[in-house]
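All protein chains but one are shown at their positions in the complex.
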Amino acid sequence: MRVRPGTIVKGLCGTALLFLSGCNRHQSALSPFGDDAARIQVMTVVLVAGAVVIGIAVAALMVWAVRLPANRLTLVGGERFILIAGGIVPSAVLLALLIYSLPAMRPRDVSPGDLNVAVTGEQFWWRVRYEPPGATPLTDANEIRIPVGRTVRLRLLGGDVIHSFWIPGLAGKVDMIPGRENTLVVRATRPGVFRGQCTEFCGLSHALMAFDVVAMPPEAFDAWLAGQQAAPARAAAPGQALFAQHGCGGCHTIRGTEHAGTIGPDLTRMGARRSLGAGTLPPSEANIASFIRHPEHHKPGVRMPAFPHMPEREAMAIARYLKALR
Amino acid sequence: MSLHAQDDPALREAQEARLRAAWQRPTGWLTRWTDTNNNRVGVWYVLTAFAFMLFAGVLALIMRTQLAVPDNDLVGASTFNQLFTLHGSAMMFLFAVPMFEAVSIVLLPQLLGARDLPFPRLSAFGYWSFLIGGVFVLGSIFFDAAPDGGWFMYPPLTTRTDLSGLGADIWMLGLSFIEVSSVAAAVELIVGVLKCRPPGMRLNLMPLYAWYILVVAVMILFAFPPLIAGDILFEMERLLGWPFFDAAKGGDPLLWQHLFWIFGHPEVYIIFLPSIALFAMLIPTFSQRHLLGYPYIVLAAVGTAFLSFGLWVHHMFATGLPKISLAFFSAASQAVVIPTGIQIFAFIATLAAGRVIFSTPLLYATGSLAIFVIGGLTGVMVAVVPFDWQAHDTYFVVAHLHYVLIGGTLMPLFAGLYYYWPLVTGKKLSDRLGRTAFWLLMAGANLTFFPMHLSGLMGMPRRVFTYPEELGLAGLNLASTAGAYLFAVGVLVIVIDLALSPTRAKVKRNPWNAGTLEWLALPEDEDWGIRSVPLIETRYPIWDQPNFVRKVDEGRFFLPDAEEGRRETIVTSVLDARPVAVIRLGTPSWLPILAAITVGGVFILTTYHLYWAALGSGILALGVILRWLWTTAEIPEKPCKPIGHGLELPLYVAGPAAPGWWAVFITMLADATAFSGLLFGYYFFWTVHSDFPPPSAGPAPTWPIAALALTAASWGATIIAREVHRRGRVGLTRVLLALGAALSLASIAAGLAGPWQAQLDPATNTYAAIVWTLAIWTVVHSAVAAIAQLYGLARSLAGRTTPSHDADVRNITLYQHFMLFTAVLTWLTLGLFPEVA
């Protein structure tokens, strides 16, 4: 009988509930939405089951050993016991495990027609660039959208320091190392909104470097990408002038305007994002305004300069402007 | 001496008085710290490491408090990062490794029936270095300047001076200093095990603790130097801007990860094996029988030592290396489970075959085995590459490593504490408090770390100072925090137990009825170590050799006297422990403390960029060390002395029979390993870059080959000097040594001329930086060669080296062999590899 991974998750979550905790389903290796994570979850079940059996067996042997009267085990018998229980059985089990695990290391094949997404880790946010074959690339930040059921090749690049790219529900993690390019090939199996996070310690706000992952039905994804590639029309807003006046465009890009800075995250779709500051805050206007004036309060060590002297009113105007960008 | 001479109580008392006088400890309030006796230095060492452990534990409690609830703001990100960096670094470098060295310094001479370790002053130097370095590193947190890059300090986060402050330098230089003292301890312990065993203690009779110590000390020789090489590159980048890890200038951050983990994974076994070694001593005692499967334990220790050097990349499974490379290391990571399992089953078999006395130490031992097995099983899981891609750098790994370290190091040390406390103090600890503490520790450890397996897989990365409520990890984290406090209460109970010890009465000698030599120790402290050095015929002499204790106590074995008022111990042969010589041991002295202060000064002053002061401290250190060396290998007042039973042993040995020769050999092995680490860097860059070495960047072959020729000539001169010296031609020897020194100095000039003439600017690109680094490393060794040759010359002129007493010349020759090895590899690589590639 095959155990369905879902049952296992329920079981594990049940255990977790004992600790008065709700199980998150959007950033968990135990709640996969991609092929690789699902495969690893099955492997996890196998490994845990094996570990439990072996652990109980060793514990039972220890109890037996302590209770056994003296001299019932002879020298020869004891050495044979060590050789079999300590040497031969583990060798066989481990060799089997090795043979079981090796094929699972083979990466998924990619074809030239697959979507590439380049992601660069920066302190403490994610630069995202969609590179659909035969179309213009599209730059975004702190959110990754992928089509369900299609193979996607993630090109993981190092920015300033080492980061690690981990979407537990989709696949295992891969480091982003300055000077190197790593590849992670994934395929999502069900739509939904999920979360990923940096897992290599990268400085003060390492804990606050997450991103949203949106797995979309393929048609919806195609429509979204095409819509984004068309140059958006921008209506004038009071915040726009303030954005320019405070020099925000020196670091941030808003497509369709003169702002084309590349030091910080691209803000073209700011209003559509599900979080602010790479998964740090809910994206309310008040939070945006507060982040502009005192980014370091929300993200220690953030590279964005603070604007403490900016009047609250102006910050709110910029926030409203950004919130309207989609 | 007649066979019955020892029957005379008056004679015995006179001998004891002479021994007591020879081993008289310094008692002044200041001079007492100059003591070198292993009993005292070892205990200071243990207490200091224990204090550092408590400090690091408090840091962990603060972290757990911060993580008790989501979005907590008890401590900020900056403080939190310092906390976890210092917690990990201190537990590894200031507790686990030093504690093993400390325990071994206390136990090893007792286990081997030796009066002391072969180099007591080196032990003292190691201790003072450890204290200075430890206080320097840990103290930094009170100035908000502690390292904050995680205990493996990955560049470029830690090498970029705009992203990391003084803390990174404190970590690198402070801990490098401690690594040097660890290597010193390794030298001491290897020579101790190989050369200072009691007569008759052949390899097959060695206590298993000694086997483990030998294996672990050898592992230190090969594991620590790559990290020292990494530290050198790291500080060159931080202080001088030489780009080894900066990808923009041709470096690669992965080089550090390789060098760090070549150290870091064997390190896990370096701290695990000695703790397991304690089991190998106490399990036979509480099973009241010989350990079953002695060769299996030796197999396990040696096998683990080898395999542990094939695991380092399993810390790098997520770095995007080719899967085939990962697979090799995954396979080795699986294979290392086999020897580890074998030793556990050897213990189980011993318990099964024996009559088990379920004492407090045994309770700790079985409890730690249970915890360790869980950690080992999760270790197998993370050795499976695809699973590790999920678990890596999450709380799952935090759980795994703490199960391994608590079950494999901390709890076994507590077992050892309860077992060996009577050996050191003559008093037992409380069974009631001990058992209370045990259950608190067990409950605390499991409550803290078991939930972490889940929180890791449920998306909690390690090293986060907070986590959002929406991840649903609040309950698991609260449980972990509660467990941490429970664990802390357990440790507190142990501390209370220790504090109450002075109020308790002494117990009888050998209270556990153990069979091994160390339990000859008397409840009343005597500094001479052992009354007479026994002849060993079995593995458990107290159990199996008739009248053994009485014969030792009555001085009926070897060396029962100190006729010349000197501290002495017996040197034996490696395989069969045949007596070879009696050596005189170092006495209390200020030199080790001064050496520790001045060497420490080099590291600490460099941290603050006080380069001239650091140079001054280095010159002072050189002076102190030369002064210290000057006192060694002294020519005895008579060639031989009787040690009882008609045996007469020389008082002076040179070459491979002498502990000093082995010390040089072992130190140079470590040195050569560090050099291999640097050389690995050169070829590593060759593999990652297609334009390395850059075409026609130089240096041209001429100067490197000239440097090699000069070094080879110096080597030749030294060898000829040794040979003519042996034939009594002292004058010619002196000429040759002076010539050798001149050639060594000339090779420095030639070596530096190569990169200098090629105008390689090390701050601009990695190739120039690594070329200069290799060249400087080698010429510094040539400088040391010149100093050694001149030292030999001075010793000869002072009459301290003669044709019949030529230890110095032999040791200098040995150094020259390693010098030639380094020079060949460096100069051929620098001069010829660019042409080949």
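Think of it as A and B in the order they're written, each chain with its own count starting at 1.
To be clear about the criterion, contacts are C-beta pairs under 8 Å (C-beta built on N, C-alpha and C of every residue); 3 or more make two chains touch, one makes a residue touch a chain.
Quick note on the criterion: contacts and distances are computed from a predicted model.
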| item | value |
| --- | --- |
| Record-based protein name (UniProt) of the chain missing from this complex, from "Sugar ABC transporter ATP-binding protein", "G-protein coupled receptors family 3 profile domain-containing protein", "Protein-glutamate O-methyltransferase CheR" or "Putative spermidine/putrescine transport system permease protein" | "G-protein coupled receptors family 3 profile domain-containing protein" |
| Identified contact with the non-displayed chain, of B:98, B:207, B:243 or B:339 | B:339 |
| Of B:496, B:575 or B:640, the residue in touch with the unshown chain | B:575 |
| Residue in contact with the excluded chain [from B:321, B:424 or B:625] | B:321 |
| Sole contact to the chain not displayed, among B:154, B:279 or B:296 | B:296 |
| On subunit A, residues whose C-beta touches the chain left out of the figure | 75, 87, 91, 94-95, 98-99, 102-103, 105-107, 183 |
| Hidden partner interface residues of subunit B, rising order | 200-205, 290, 294-296, 298-299, 302-303, 306-307, 309-310, 321-325, 327-332, 334-335, 338-339, 536-539, 574-576, 687-688 |
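Throughout what follows, only the chains that are shown with their structure count from here on.
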| item | value |
| --- | --- |
| Length of the line joining the C-alpha centres of subunit A and subunit B, rounded to whole Å | 39 |
| Touching residues (chain side subunit B, partner subunit A) in the complex | 76-78, 81, 149-150, 154, 156-157, 160, 163, 247-248, 251-254, 288-289, 292-293, 296, 318-320, 323, 326-327, 330-331, 334-335, 337-338, 341-346, 348-356, 358, 366, 369-370, 373-374, 377-378, 380-381, 384-394, 451, 454, 457-459, 461-468, 470-476, 478-479 |
| Subunit B-touching residues of subunit A, taken from the complex the two chains share | 12, 15-17, 19-24, 26-30, 36-37, 39-40, 43-44, 47-48, 51, 54-55, 58-59, 61-62, 64-66, 68-75, 78-79, 81-83, 85-87, 90-91, 94-95, 97-98, 101-102, 104-107, 123, 156, 158, 160-162, 164, 166, 168, 171-175, 177-180, 182-183, 195, 197-208, 279, 300-301 |
